[in-house]
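Removed from the display is one protein chain of the complex; every other protein chain stays in position.
Labels for the chains are A, B and C, by order of writing; each one numbers its residues from 1.
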Amino acid sequence: MPTTPTEQDVIRMLDALSNWGRWGKDDQLGTLNLVQPKHRLAAAALVTDGVPVSCSRPISTEITADTTFQPLRFMVDSGEGRDTASPARRLERRGASEFIGMVFHGYTITHVDSPAHYFWDGKIYNGRSCNLVTAREGATVEAVDLLKDGVVSRGVLLDVAALKGRWLDSGEGVMPEDLEAAEKAQGVRVGEGDILLIRTGYYGRRRAEGPRHPLKDGSPAAHVACAPWFRERGVAMLGTDTHNDVSPVPYPNIGNALHTVALVAMGLWLIDNMNLEELSQACASRRRWAFMLTVAPLVLRATTGSPANPIALF
Amino acid sequence: MPTTPTEQDVIRMLDALSNWGRWGKDDQLGTLNLVQPKHRLAAAALVTDGVPVSCSRPISTEITADTTFQPLRFMVDSGEGRDTASPARRLERRGASEFIGMVFHGYTITHVDSPAHYFWDGKIYNGRSCNLVTAREGATVEAVDLLKDGVVSRGVLLDVAALKGRWLDSGEGVMPEDLEAAEKAQGVRVGEGDILLIRTGYYGRRRAEGPRHPLKDGSPAAHVACAPWFRERGVAMLGTDTHNDVSPVPYPNIGNALHTVALVAMGLWLIDNMNLEELSQACASRRRWAFMLTVAPLVLRATTGSPANPIALF
Amino acid sequence: MPTTPTEQDVIRMLDALSNWGRWGKDDQLGTLNLVQPKHRLAAAALVTDGVPVSCSRPISTEITADTTFQPLRFMVDSGEGRDTASPARRLERRGASEFIGMVFHGYTITHVDSPAHYFWDGKIYNGRSCNLVTAREGATVEAVDLLKDGVVSRGVLLDVAALKGRWLDSGEGVMPEDLEAAEKAQGVRVGEGDILLIRTGYYGRRRAEGPRHPLKDGSPAAHVACAPWFRERGVAMLGTDTHNDVSPVPYPNIGNALHTVALVAMGLWLIDNMNLEELSQACASRRRWAFMLTVAPLVLRATTGSPANPIALF
Partner (left out) sequence: MPTTPTEQDVIRMLDALSNWGRWGKDDQLGTLNLVQPKHRLAAAALVTDGVPVSCSRPISTEITADTTFQPLRFMVDSGEGRDTASPARRLERRGASEFIGMVFHGYTITHVDSPAHYFWDGKIYNGRSCNLVTAREGATVEAVDLLKDGVVSRGVLLDVAALKGRWLDSGEGVMPEDLEAAEKAQGVRVGEGDILLIRTGYYGRRRAEGPRHPLKDGSPAAHVACAPWFRERGVAMLGTDTHNDVSPVPYPNIGNALHTVALVAMGLWLIDNMNLEELSQACASRRRWAFMLTVAPLVLRATTGSPANPIALF
């Protein structure tokens, strides 16, 4: 029976799992230091079918129960009336285009979290001051453009929802025992440099039953109890199909405990709100849960993350 | 000596190079139909070093000479004062986050153009009506989320700037003869399903000399004279380090001729405003101009393109 | 008993009440031509107490049941941490400021509609083509900056909710008979050049019972049956505490009939989504329903309206 850490245990994790200084005092990459050329080579070697699968949800402008900030799409120009317009007017108009806008953090958009996204005790990853993430200048350190060359490595899906044969419940955390049971059931072992994807089924449930607000209605996630396991295995990046913290929060004085331990202490970059439904099927049908994974965030200056469309390639 | 097509020649190309109906009357993918699993397999097989290279420019909020619409980044919350705030306040604030907004079409942001971006004679690719791209609903067809699974194939860089030993001039078009000379010099041959990248050096010049406005100051690009060559070779997607049309426009009654022939007639998806500087060095240092390329646009509903960070993997 | 016009009656109104050509073929001001210096003088002469009352709802970034597009407020810079920052940093930061954004049309923001906002049979007010309101250029005619000098005139509140002693119901239209009964009860008569404000109590109900979606849950408004009365009396501008059309729409083939007759045929500018609650009390306590009213839209280029904060002065 899994043991749930106490609040004091979690506070201790912030020290015990700390990667501050591990890659030098100037490091900003955190656990992405673990991805080396050999891991990318090994990832490419996994490609045997040539079939790509998106791990992103669609970005829509709809207001739904899980919307915090409504994404925007407004056309700068459309195609309407170009069939009846004069030739001069057609030339003047040229292409259709649009303004897009979004707050990608939140509960609906698939996105990467950089370490600058989270704070503990006035600090971000590697002991830098929280005051380096400013209202005016944005994330002056540990911003997402550190990943300009993308993250390419072996992706491993641990399909906990498939293992349990059900969607995880609101407030239910994936425990280390679940990860190991999934490894065993799937015949795979998570290792250093891997991008670990954990499926709780939360997005599948959203598709089937409609949107719910993670804070009001609760959400599953990997439990912070898994953090030591992530460190031990050398997970380079963690993605799930939820916002990456159990809700309601089990540690009210810490808040989003997994974000805090992962981003601040470990420098472990996260991918929130993934769509792992098609990936789950692609893995199950092949009886294979490891694949080449490419995460290519936008090269946004001074931001604490980026929307992204992670592509698994089989 | 290369022959520049006349305006009538270009108009004829719109028929002669048309892919309308080629993949059925319901097709929206255009030349991306040419990328098959075998091409992705072959692309993955090119990975020998495990080194990734971004082909994206940074996205910055600065107003520069080539800005049409200023990109936005506003923080929803920052890290400032979290070191001195009360514990209750710290918990309340949680993560730093931001609103980002942009018109990715234009002259500065690396982005994908979907066929819905361009029109000719009241039509978009495959003969659909321009009125299907609306101010209210956006691109109701031929939108960028067709590429939700990304584009993964062999990328080939034809480094025309390196071939000529100089940046191409304003108004100078890359001609088919240049492409073939580059192929010969580099020992590579563009084939079916490839993502062709052409370097004019325009972005290198921007870095060295500062921004200029493509329409006011002129810009090089692949000349529309190359379109038959693209079709003959089976190019699946075309990217360059410019906005993908020569400026000033050589065919004033057509406007952006390459956009028109590529997007409308051929259904050839484009990548505009790439950064091919690091890629150029990565290729030259390896004496190898073919690599695995992953383009993963955001899964934006009803838009005529997407910002993207194409990743070349050696 | 009031007679509700048939759909054909409403179609006939579009001709019968037309002001096209009334102020010349180049006119864009419509019924605001009726406000002359003498009306402003008379309005100023009504000021006896020196007490101003806002007729605007607050603009908030919350998503509520009546939100179509969420208003945005993101800080460009805040005050946080300025007490502990270095002097150099304080100087560098200067003022707090914010980005604001909104789609003011809709059901929540108090705003002015210019004639360019609505269309009938391919035309806007005074017979201009609908194609003059473009996706790229916006409202190239009949835009809100025509009102750069504001609208200042006598405001008259007809408090139909007070007359009936209840909020009007969903789908309930204010009829001409109601206006005349209110005039009689209040001892006031609407005349040429007046800005007529009609209170249905809809916003009072929103405050008491919470937001509802006007289209899904229905809304009261002035019924299009009042349009002949507006024209006969010489109403220069019409404002109500709803979105200015009864919902569900009584004329499904016309849609928002009052918008169509008022904006397109009459050139009668509208103020949607007012807050008339404090005004109602200010009038009742003084037993006086006429006052000086100043409407000062922002001087927005090429837009079909503007958010505004109309100020009644007693």
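Annotations for the structure displayed:
Definition applied: a residue touches a chain if its C-beta (ideal position, glycine included) is under 8 Å from a C-beta of that chain, and two chains touch if they have at least 3 such contacts.
Since this is a predicted model, take the numbers as computed values, not measurements.
For the chain excluded from display, the touched partners among the shown chains of the whole complex are A, B, C. Within the set A:Q28, A:S56 or A:S78, the residue that contacts the chain not displayed is A:S78.
Note on the undisplayed chain: of the listed residues B:N33, B:T67, B:T140 or B:S170, the one touching it is B:T67.
Across the entire complex, the residue among C:G81, C:P176, C:P220 or C:G239 in touch with the chain not shown is C:G81. The chain not shown here touches subunit C at positions 36-41, 44-45, 47-54, 56-61, 69, 72-73, 75-76, 78-84, 87, 90-91, 94-106, 110, 113, 116-119, 121-124, 129-135, 138-139, 145, 148-150, 152, 252-256, 259, 292, 294, 296-305, 307-311, 313.
Summarising the interface, subunit B meets the missing chain with residues 63, 67, 69-70, 72, 75-78, 80-81, 85, 93, 131, 135-136.
Residues touching the missing chain, restricted to subunit A, are 72, 74-76, 78, 80-81, 83-84, 99, 135 (touch as defined at the top).
In this text, only the chains that are shown with their structure count from here on.
Chain contacts here are complete: no pair of chains fails to touch. A rotation of 180 degrees, rounded to a multiple of 5, brings the CA atoms of subunit A into register with those of subunit C.
Per-chain Cα centroids separate subunit A from subunit C by 45 Å. Between subunit A and subunit B, the centres computed from C-alpha atoms are 26 Å apart. Residue positions of subunit C touching 2 or more other chains, listed in rising order: 72, 75-76, 78, 80-81, 135.
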